[in-house]
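Only one structure is covered here, and it is reproduced in the block below.
One protein chain is absent from this view; the other protein chains keep their places.
Chains here go by letter, A, B and C, matching the order in which they are written, and residues are numbered from 1 within each.
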Amino acid sequence: MVDTKRLQEKAKEVLIRDDVRRLIGWKRGTYGFEAAPTVITDASQVDQLIFDATCVQNPASFISLEEKKPVPRGAEPDTRKIAVMVKGCDSRAIVQQLVEKAYGRDDVIVLGIPCRGVIDRRKAMKMFGDVTPGNVSLNGDKVAVEVGGEKKEVERGELLMDKCMRCRYPNPLVSDDLLGEEVEKWADDEFADVDEFEKMVPEEKWKYWEEQFSKCIRCYSCRNVCPMCYCVECVVTKMKPQWTRRSTDISENTAYHIQRAWHLAGRCIECNECQRVCPVDIPIMTLNRKLTRDVKDMFEYEPGVDAEAEPLLACYNPQDPEEYIM
Amino acid sequence: MVENNRPKIGVYICHCGINIGSVVDVPAVVEYASKLPGVAVSREYTYMCSDPGQNLVKDDITNEKLNRVIVASCSPRMHEPTFRKTLKEAGLNPYYLEMANIREQCSWVHEDKAKATEKAKKLVEAAVAKALLLEALEEKEVDVIPSCLIIGAGIAGIQAALDIADAGFKVYMVEKTPSVGGRMAQLDKTFPTLDCSACILTPKMVDVANHPNIELMTYSQLEEISGFVGNFKAKIRKKARYVDFDTCTGCGVCAENCRLAGRIPSEFDEKIGMRGAIYLPFPQAVPAKYTIDPQRCLQLTKGKCGKEGPACAAACGPGAINFEQEDEFVEIEIGTVIVSTGYDVFDCTRKPEYGWEENDNVLTGLEFERLVSASGPTGGKPILGRDKKGEGGYEPKKVAFIHCVGSRDKSVGNEYCSRVCCMYLAKQAHLIRDKLPDAEITVFYMDVRAFGKGFEEFYDRVRREGVRYVRGNPSEIYRKGDDHTLIIEVEDTLTGTPMEHEADLVVLGVGLEPRRDVREIIDLFKLSQSTDGFFLEAHPKLRPVDTASDGVYLAGCCQGPKDIPDTVAQAKAASSSALILMASGRVKVEALVSVVSPDECRGCGFCVEVCPFGAIELVEENRMGNIVQVAFVNEALCKGCGSCAAACLSGAIQPKSFKDEQILPQIAVLGVRP
Amino acid sequence: MSEEFEPNIVAFLCNWCSYAGADLAGTSRMHYLPNVKIIRVMCSGRVNPLFLLNALQQGADGVLISGCHPGDCHYLEGNYYARRRFMLMHKLLEHVGVDPGRVNMSWVSASEGAKFADVVKETVEKAKAAGPMDQFRRRQLNW
Partner (left out) sequence: MGDYKFAKEKLAEVLSSLKDYKVFAPVAVGDVFRFLQVDDPAKVTLEFANSNVPPKELMFPETETLFKYRLGQTDIEPEVPDAGDKRLVFGIRPCDALAYTIVDNLYNWDFPDPYYQNRRENTTLVGFACADPCSNCFCPSLGGGPASEKGLDAIMFDMGDTMYVKTLTDKGEAFAKAAGLESAGDAEKKAAEKQAEEALGKIGRSIDTKGIPEHLPSLYDHPFWEQFSDRCLSCGICTFLCPTCHCFDIQDEAEGFDARRARMWDTCMFSEYTLHTSGHNPRPTRKERTRNRISHKYSYFPEKFDVIACVGCGRCINYCPVNIDILDILEKSKQAEAKEAKTA
């Protein structure tokens, strides 16, 4: 795991540089099983930084969330770098953002963190109840959690995010500094969940999604947390033309979710944030993973692994599959 | 943006005589349209495209102050330009027109009148929905570079070149082979007039070479072409001849001395005649400059020719031969292009049952032309089976001609009729009769199509000359015994009697096919092909020499089988089309181009990657003091395909007249189930 | 339903090949079903796959994109992009339970009037088999 001291020293080192504007990392949450992402601008704040299995959020999401404030006439825009701490999965977001020219490689300082998995709040609360744990640590296939003073050890799979149990990139794919020993990849992604889902006939699939989409309150958290969603104006909320209506019903909600998934085709880097943040537990990744799998099978393409790659839907291969085309 | 004045739409439903009216209940559609929002006028008329029809629109624009017009009639591909003009003449921006296709895509394809009418209503409603959001567009013009590139120097290319050059415009003529002339130069006589092909062609060949306005590039190939109508850029590869073009006098001593003289099958003679590694394709070749075949020349392939080095070089007085010569590249700018790349004859190996490959007395029509041509290997004498030295051989006694070889034949994938075989076989039968008065001549045919001027008369004459026409389509041709007698298995379909017909010369009436290398041109120009594989014209009736790419025209057999007069006529049509552009000197460029809304652009560059024309680039934009990258469209290069819009995630780039906000309302109308 | 269900199909045709092909079907008087309503776009590459979603949402029982054959795009590459996008949207819609028979694409050249008629036939048949599309149709009545 990562030594907090080293992490904080590194952060200080970066923040005192005068070409760095801010640093995005994690700090202890006010309650429960999740840390809080934090944006700090001053070396004096580094002691709040942590990294452990509660650091589930993807800091790369916050790079583009920062508004470009209007620059007063005469003044120079602040072009200083942003430093960002990333786990393996998070780092794919950086790679893909580079592919899509969200910013230049020199605009960010990437502090990579080899990761052994992070906790799924929902699983944890089912297991331990509505509590705030003490120390949380990962050793081998076990996770040790302190709850109400006593230390409990559970199988990794019972507590970690599903994404971690099929993680192919525990080590950052891009980083200027690696804060810790690279860890060994322990899993692979066979997309068994997608295959399983596809066993259903259309009617069953729709029945499933109808129930899920009806819950949606269109808070757009899934969109806003997505590190790949940073359009100036999102088509979903656009008024001219109005692709999707703001009103909530099964039709608009479905349209919204399909649009969201579509816009991530060949772009989703599977950080799972969209699904994590959903206040009404819509299994959003089920859509993304379907596309991820098909993109891989049909076009041998994987987003967020090669900063030099062409965007999937902005290139083609004359031999692309076309089995459904008359 | 739509002007402040609220949309006032005029809807005009065309009966098109009975073409629409007999199926679609036009009054009902008019009634329906009149109730749609924004519709101020809703009328019907027998022929909207007629003057009175157009005047109807013009008057309403003036009197009713219409600011949108919808014509529901035939395909916009047919009359959109017509009605755009109408609007313009009435002082309304032509892009305030929207058409509903209720003929080709409604009345002509649906039988159920009620349903057709319902559909027509919906199509009109969709047009209204879109019209509400139409925008005025500006038509821009660009200068046309007053020069033309002609690809292929057969009779079509030659004729087009001469016409354009005579009109005083520059022509760049690119020919793949060492000489101009093409297929016509290979022919002996032409039907039905029996003029000597060479005699009428060679003067034109010479003119092309000498014309001050024509820059002739033989043994050359088009490598790249870019740009747009009026402003193309082309890159041409002048292949090395290994003979200095200016020094060579064309005397021919080199060829006589070539160690491989008479050892290499001559393409011009359809490989029944021979040439050397350094050669002139044929005596009248233009330019009369020798060329070394780099695939065969010993010096070029083996790096060594005999002990004392290349004999040709030694023999060449002026010392024109240069083995170090390399391909040259020429870049030119032209305003128009004429494609006249011609055809190939059917490849008989695809019909093995006719034994063309194994029997040297089974010839294709074109081989026969060389055989009987005075400039051919036998000096025009119909002698077969000569040895290498050209000694011996025999005159055929029984000659058979077979129609429709590789034409009208699904089994080889050619359903079409090649249009020339009937007549050239008749001509060839006549030539044999001429040269061998006692020969027994039989023609096996499916039908005889003698449709052209003087054709039927000629066909008649040939039959009267004692040429026997048997209606039947041979199933097999094979050699009997070891002499050169051939057996033709065929059924006389008129009498129903099967027969084994004997012959010692069989001529296959091979059809015309797209050139084997047609892909090269297609990839360069993005021309489309019709089902027969020949180039597709912009409209089968009304734009027979235009292509889908503005400023690029077709001439000759590359567009479909033709005889010489038709080819020449089409060449003249193509040249005048090109001349219209060059003479006017200006051309409208696409008004339907893409526009970027910089405030919505996130600068991801997807559109840049997608654009096939390199029309989009990322440029710096000052967004409230922050410098950001946004897409920018070069309107001269943009063709308005809209691929960028589908690639853009935020809808920041949109093709005019096909914007999301203009298409979605159409979907909204048409999507709702009636 | 008392009478037989007549599906409503929205088709997006590229101007140069498929729309011309549809016109040819007309000029050659090849009869096909009136269920298909055509929206003309300049290139199949213009068709934002979200148009398909939108059409289904509006209540179309089937959708069709048609463009030039691969390699013949009037704009060189548009149909290649269209193909990629379509293949993925097809999969995505299938995943939420939209009957795959509703979502169609075809290559129809300017000379393939007959093929266009066949494509229409097939598209309508598939949509018929799938039945009325009301999974996530916009329902005015609910207003």
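One rule holds for everything that comes next: contacts are C-beta pairs under 8 Å (C-beta built on N, C-alpha and C of every residue); 3 or more make two chains touch, one makes a residue touch a chain.
None of these values were measured; they are calculated from a predicted model.
Colleague: Which candidate, A:P70, A:G104, A:G134 or A:G148, sits in contact with the chain we can't see?
Modeller: Of all options in A:P70, A:G104, A:G134 or A:G148, contact with the hidden chain holds for A:P70.
Colleague: Of the residues A:D47, A:D281 or A:D297, I need the one that contacts the missing chain.
Modeller: Counting the whole complex, the residue in contact with the absent chain is A:D281.
Colleague: Could I get the residues of chain A that touch the absent chain, sorted low to high?
Modeller: 22, 29-32, 34-39, 57, 61-62, 65-67, 69-70, 122, 130-132, 211, 215, 217-221, 223-225, 237, 242, 245-249, 273, 276-277, 279-281
Colleague: Contacts of chain B with the missing chain: which residues?
Modeller: These residues of chain B touch the chain that is not shown: 36-38, 125, 129, 599, 665, 668-669, 672.
Here is the rule we use: only the chains that are shown with their structure count from here on.
Colleague: Express in whole angstrom the distance between the two chain centres, defined as the mean CA positions of chain B and chain C.
Modeller: Once rounded, the distance between the two centres reads 31 Å.
Colleague: Could you grab the centroid distance between chain A and chain C? Build each centroid from C-alpha atoms only and quote it in angstrom.
Modeller: So the centre of chain A lies 36 Å away from the centre of chain C.
Colleague: Taking each chain's centre as the mean of its CA atoms, how far is chain A from chain B in angstrom?
Modeller: 54
Colleague: Hunt down the residues of chain C that sit against at least two other chains at once, touch-wise.
Modeller: 49, 54, 57, 71, 77, 81, 85, in rising order.
Colleague: Spell out, as numbers or ranges, the residues of chain A touching 2 or more other chains.
Modeller: Answer for chain A, listing residues that touch two or more other chains: 235, 243, 313-314.
Colleague: Inside the complex, what are the residues of chain C that reach chain A?
Modeller: 49-50, 53-54, 57, 70-71, 77, 80-81, 83-100, 103-107, 119, 122-123, 135-139, 142
Colleague: Within their complex, state which residues of chain B touch chain C.
Modeller: Listed in rising order, the residues of chain B that touch chain C are 75-78, 101, 103-106, 108-112, 115-116, 118-119, 122-123, 126, 522, 526, 528-531, 536, 548-549, 592, 610, 612-613, 639-643, 645-647, 655, 658, 660, 663-664, 666-668, 670-674.
Colleague: Looking at the complex, which residues from chain C come into contact with chain B?
Modeller: 6-8, 10, 15-17, 19-20, 22-23, 25-27, 29-34, 37-43, 45-49, 51, 54-61, 68, 71-78, 81-82, 85, 109-112, 117, 132
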